[in-house]
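A single protein chain has been omitted from the complex, and every remaining protein chain is retained in its original position.
Showing chain A:
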């Protein structure tokens, strides 16, 4: 093997392992047990097989016999240590045999693919259709009881586990570029398999070994316990436990001590194995998943709460200086860094920005739907008709959700519960807020489906989401948002996941419904085309902040912020094929590393020295229009470099 380069930034696997307290505990117990087993013959102990009928069944802590003696007067301490040696040796041997043959089968099947793979895996599936221990019993029955036969049996029944795991990984690797490259370089299949694929499969083999070795020790001990493994005078921990069973009632320690030894050995291996798995394959780490709570945590500085003003009283929904942060490891990243929005009565406000601009986080903050952990609202206020939602009780928020304020999400397939019918989900939404009988709620659900123009509404109630088309699913979501006559609908990219023709239908539907129902809509999108079709006003977001607001047609006609100009230029216009589509050069900055001054300055052709210094405020550029820019564009001006 060539020398491996060490990556200095990452702690070594061993350091990671010791960081995990449980794994480290398991590791130390395991090392202690292994050491004891290794040096047992050197210790001044009794002969484990020396019988002494006059000293039968001595209790533990007797003079000369620390753990007492068994039914034949043999010293339990020395027997435990020799049994430990046997059990570990047998368990390890079985693991190595199973790993070798199982991995070989898996490698060959995964590498060969096609018919060979199919045939081998069918065989493996058949073996796995057996209750595992039963197969081992059948093998022992045929070969005859004995420790070596038990070892073979346990190894054999574990081969399928290795074969399956290794085959899956190999199959994925065999189609990768570096393998193709090695093949094209003229390496023989065997060399490709053993020099290119095997090194990459090795961690999986190690993980599988570390998670099965405890199990194999347990199973061989089990066979010995039943009298089918180790035969006297040879003894492992299992057969000692089996012997102890005979004197369980008058000398329980003879059984309990070997039982505890097996338990300790297996538990330490399991803990250590889990740790190894977490280090080598962090995706499987059990602690990696945390449960999001029902409502976003709010930890705002009281000083950051702005006072209500006249504008707020006119608006249905008013967002003031909202700051929402995410905890990433030890850092805290502000995805939304002080956003102000006002949504008027029956108004449709478009919130526009690239992905990562914080527009969805802003929208999800309103009803506390940003997942915590890792998200938290750290500042600002959200006023719904003058009521500060960030100060409201959980119970109050729950009453508002789906009632006065409802949501439509981006992907209707993942947003609907796959295991409940559309009707159930609608009825549930209705009855969460209205005290209707099930039958009445069902009638109402049907009306709602008719309202969003779903044909055969009555029959569709019993359909599951996967049985509907994407457009139909989104109509269901809209119907759900309308279920309790919402005053505000927060629509988070509701057309992004849909086909273009369906998009147009959904937009028309939403536009009609908002006029019929007098609803206000906060419409999140990255698409100016959609904005122009639906929104009265628009707010453009960049790097967690609003950079421009104004009436839609004014902003579209004469954007003031260079970013808005660029964003509008990205929209292709039908019939204007000649026009060059300008992609915006560069990438949006990551919010955890914003430049001082204007966040857009690094990508802005007009940026001056002054743009890169100090906070830039959102200033009025015309009545009802504001931009966060020191050098706003005049009407008709291109976003080219400032002369």
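Please note the rule applied: a contact is a pair of C-beta atoms (placed from the backbone, for glycine too) under 8 Å apart; a residue touches a chain by one contact, two chains touch by 3 or more; residues count from 1.
The rule is short, and it goes like this: contacts and distances are computed from a predicted model.
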For the chain omitted from this view, which of "TatD family hydrolase", "ABC transporter permease", "Tryptophan synthase alpha chain" or "YabP/YqfC family sporulation protein" is its UniProt protein name? "ABC transporter permease"
Which of A:60, A:113, A:145 or A:168 contacts the chain that the document leaves out: A:145
Touch with the missing chain holds, among A:52, A:411 or A:536, for A:411
Please pick, from A:235, A:279, A:367 or A:591, the residue that touches the omitted chain in the full complex. A:367
Just name the one of A:172, A:199 or A:252 that touches the chain not displayed here. A:252
When the complex is taken as a whole, what residues of chain A touch the one chain not shown? 122, 125-127, 129-135, 137-145, 214, 218, 221-222, 225-228, 238, 241, 244-245, 248-249, 252, 255-256, 259, 262-263, 266-267, 270-271, 286, 289-292, 294, 367, 369, 371, 398-403, 406-407, 409, 411, 414-420, 428-429, 432-433, 464, 466-467, 477, 480
